[in-house]
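The complex appears here minus one protein chain, its other protein chains still in place.
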Amino acid sequence: MQVKLKKGDRFVFYFRTVPVCVLLVVFMLGTSGFASAKQISQETSACLSCHEMVTPGIVKDWRTSLHSNITPSDAFKKPELTRMVSTQDINKKLASVVVGCYECHGLNKQSHKDNFEHNGFKINIVVSPKDCATCHLDEVTQYSNSKKAHAIKNLVQNPVYSQLIDATISQKILDKGILKSSKPTTSTQKETCLGCHGTSVKVEGIRDKKTQMGDMRFPVLSGWPNVAVGRENPDGSLGACTSCHPRHSFSIEIARKPYTCAQCHLDPDVPAWNVYKESKHGNIYFSKWHEWDFKNPSWTLGKDFKAPTCATCHNSQVVSPDGNTIAKRTHDFGSRLWVRLFGLIYSHPQPKHGDTTKIRNKDGLPLPTTLTGAYASDGLISKDEQQRRLSAMKTICNGCHSENWVDGHFQKLHNTIKETDSMVYTSTMLMMDVWKSKVEDKTNLFDESIEKMWVRQWLFYANSIRYASAMTGAPDYATFKNGWWNMNETLQHMNDWFKFKRQTRR
Amino acid sequence: MQVKLKKGDRFVFYFRTVPVCVLLVVFMLGTSGFASAKQISQETSACLSCHEMVTPGIVKDWRTSLHSNITPSDAFKKPELTRMVSTQDINKKLASVVVGCYECHGLNKQSHKDNFEHNGFKINIVVSPKDCATCHLDEVTQYSNSKKAHAIKNLVQNPVYSQLIDATISQKILDKGILKSSKPTTSTQKETCLGCHGTSVKVEGIRDKKTQMGDMRFPVLSGWPNVAVGRENPDGSLGACTSCHPRHSFSIEIARKPYTCAQCHLDPDVPAWNVYKESKHGNIYFSKWHEWDFKNPSWTLGKDFKAPTCATCHNSQVVSPDGNTIAKRTHDFGSRLWVRLFGLIYSHPQPKHGDTTKIRNKDGLPLPTTLTGAYASDGLISKDEQQRRLSAMKTICNGCHSENWVDGHFQKLHNTIKETDSMVYTSTMLMMDVWKSKVEDKTNLFDESIEKMWVRQWLFYANSIRYASAMTGAPDYATFKNGWWNMNETLQHMNDWFKFKRQTRR
Partner (left out) sequence: MQVKLKKGDRFVFYFRTVPVCVLLVVFMLGTSGFASAKQISQETSACLSCHEMVTPGIVKDWRTSLHSNITPSDAFKKPELTRMVSTQDINKKLASVVVGCYECHGLNKQSHKDNFEHNGFKINIVVSPKDCATCHLDEVTQYSNSKKAHAIKNLVQNPVYSQLIDATISQKILDKGILKSSKPTTSTQKETCLGCHGTSVKVEGIRDKKTQMGDMRFPVLSGWPNVAVGRENPDGSLGACTSCHPRHSFSIEIARKPYTCAQCHLDPDVPAWNVYKESKHGNIYFSKWHEWDFKNPSWTLGKDFKAPTCATCHNSQVVSPDGNTIAKRTHDFGSRLWVRLFGLIYSHPQPKHGDTTKIRNKDGLPLPTTLTGAYASDGLISKDEQQRRLSAMKTICNGCHSENWVDGHFQKLHNTIKETDSMVYTSTMLMMDVWKSKVEDKTNLFDESIEKMWVRQWLFYANSIRYASAMTGAPDYATFKNGWWNMNETLQHMNDWFKFKRQTRR
């Protein structure tokens, strides 16, 4: 028997019932259809001819990207909600070829100190946000205002935080029974603090190297490799888009899945990922993600996803099923937030600008609060702005939760912030006694046993409880994992240890 | 060339080779076919007309549910093994429409203190197990006997456990060098202990609120939002089915995936999820779940799944490939278990009833054992009942493991229970010395440094080792993570600390 497929019969069946699959097929057909027609530039073709052999993984990854399948000029023709480019101010040549090796690694040569002669082409090793801004101008502009873009200097140029770095990652030697500290090496900084905050990538010279393709010369870079959010690039720009859109697929899907944020936002200091995993949102994500669509730029609630990932609440374009924008896409991370849960050493209103180096508290210290919790208000957003942002966040929650529910949730959070700050206050008052008694000295605030217990109180435990509260879940985390249990336990230990130390001094 | 699809040729190929895919298609076709024919009640249509806009996520979630695609009357017609409803005693009107907003939020109005006038309808905010029992009577009846249903009072009304709550989540202030404790707030209780155990949801009044749809009045609920297992509802019932069947899809798939149980059963106190992740069972699940079927009510071993999740052993209907029932579905969690691994402070036979408030040990304390380990036998199941349950569990194991293997496994578990109880005994004996010496007082058994170390011994470490043993895996967990290493380390620390404290007292 011959099966006759009638239009509107079998095919409708497929379209109705396996939409993700079909969309994928249509999408891939579409793009691969395009691809054959699309022009790969001569320069990129030259790159590919060698790199297809020497670094095949990079090339294969790129071939799965939208970049390899669309020209900027076609990308601009897409309807606004699904368009991912944000400037048309781009030269004709670039606009008419797909976004290949040379289109990115050959940009803005004059400002790139890492530019070098490579088989007849002038190539930049590092592709920077300034280069990406060629097409993605809005995203880069937004990003440049975020705390992420300024993550290096916000940390390293702050003398208080610098003490914490020293106390955490410096080597010790034992000299006649006394522990002595040396300065952290740049190599270890790269693997620890700066692994998330970013390195300063600098050209240190040039070197000759035997390669598979013969002798070649390459710039020698310090602070490399690094793909962290605040990277200072050899063209003077800040950031690395590849932090969240990794390698050469530049995937929106990867950036929206929670594993990306989880590279840095995890326990014990910023346990967003750990809390998410234990939350109801996380439960639904892990159970059902395979039925969702992470690629639709106009991310539609209820259709493309049924529970939020990090990106949903913090930066994605979120759209209702009837096409209304619930939240506009932003790459100014933090701009949707009203309170900074991350205690330094107390929670506080979000800073006005991503560059927090200028903030001074009432004691003149470069901290957003004093040691007793008073805000450095000049550098922090106002109550009105806080209210505006909270209100906008509630709109996102309301997509799936009644107003009653959402109000109840944020009341809890408000109280939790207050209580954890109060516990940090008590721990800090105890430290005041410790320092006054000279049992520990204040040369470095973070390097002795009791001081480290105190750091745990705000950097690990108070933070954890606040994250658990904010993300609607993880009661066990807030209680026993790195939460209330630990905060009360450590307070008792601090108190006892203080007595032990006084005793041994006698 | 024209490809002719002969029946029994190409299509058979599809059916044989991509069964999950095809089943899904058939299922979705089926249900969406049904859906168009199925009647949505007038009341629910009214709900949808606004909520499609104000909370589109809820509506979209519901549209993916079985509830939105089947009427109770059709559900009852399914063959027994795949039927998920358990009473026919339901009025005709309800039976003939799909299970929509109003069918659940409009039930048993008179007993719902949270019922309120909402656009011409009388609506309950909270849907309770008593409401779900309209169709799922057996499940709710079983559940009402479980420890889960009584999770609030079992914890909060127990004066010993109450001390532990106080010691864990109360705020401290430093008053002239002395740490003083206040009572835990209800808000923090909600986010910690009661986040898993459940809150008492009470109507506190009524409030006017500006909404997107104009001014409205809503009941003000305390203890809300909360979706925990022992929730006390405004209609007097216990539990929240949405704990495990979250939001408005009421999915059996989500409940069977381990992420659901992982919301509460995780380290450091109940590390079922952590052990599962490190176990062979977990390894196979994470590697192969995408080829399994989590939706077949009659969950068939070897066909629908190849390694157990939590639900397999603890409550799902498990069926052999030839259709024989290996284990009947139960919502009386714990009813398949013979021993309670969770040490309070020792392991012990499972309690006879989910309400454990009446249990008294030989010292008159509300605990299942004495501080030296003697059972409060009156409230605990008998040896015969233990044997019967162990035997039933072995039947599940035998689905994939030889009797030899299974016997060897449970011998190990038996020994581990004995050894960990013995280690808790040693730690407790040390505490007796501590309390006798008055280094720590017994006003609260859990609030001082050494006491907290002792709590770690049974609540974190002994429990962890037992869970690792019970779930056939996680040797590293049992050794180093929260296991033997920690138990021996903490014992040494307790011993030293005891000496330090005696010294500082002098």
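Per-chain numbering from 1; labels A and B assigned in written order.
Methods note: contacts are C-beta pairs under 8 Å (C-beta built on N, C-alpha and C of every residue); 3 or more make two chains touch, one makes a residue touch a chain.
Note that the structure is predicted; figures quoted are calculated from it, not measured.
Asks: Out of A:Lys130, A:Lys147, A:Lys190 or A:His281, point to the residue that touches the absent chain in the complete complex.
Replies: Considering the complete complex, A:Lys190 is the one touching the chain left out.
Asks: Touching the hidden chain in the complete assembly: which of B:Thr82, B:Thr325, B:Ser382 or B:Gln411 does that?
Replies: B:Gln411
Asks: May I ask which residue of A:Lys77, A:Lys93 or A:His290 touches the chain that does not appear here?
Replies: A:His290
Asks: Looking at B:Lys77, B:Lys176 or B:His290, which residue reaches the missing chain?
Replies: Of these options, the touching residue for the absent chain is B:His290.
Asks: Please pick, from A:Ser162, A:Gln386 or A:Ser449, the residue that touches the omitted chain in the full complex.
Replies: Only one listed residue reaches the unshown chain, and that is A:Ser449.
Asks: Under the stated touch rule, tell me which residues of subunit B contact the chain that is not displayed.
Replies: 1-3, 5, 13-14, 16-18, 277-280, 282-284, 286-288, 290, 301-303, 306, 320-322, 398-405, 408-409, 411-412, 415-416, 419, 422-423, 426, 429-430, 433, 465, 468-469, 473-476, 478-481, 483-485, 488-489, 491-493, 495-496, 499-500, 502-503
Asks: Go through subunit A and note every residue touching the omitted chain.
Replies: 4-7, 11, 21, 24-25, 28-29, 32, 52-61, 64, 125, 167-174, 177, 179, 185, 187-188, 190-196, 209, 211, 218, 221, 224-225, 227-228, 246-247, 249, 251, 253-254, 257, 259-260, 262-264, 266-270, 290, 447-449, 452, 460, 497, 500-501, 503-504
Simple rule for what comes next: only the chains that are shown with their structure count from here on.
Asks: Averaged over CA atoms, how far is the centre of subunit A from the centre of subunit B? Could you give it in whole Å?
Replies: One centre to the other, that is 33 Å.
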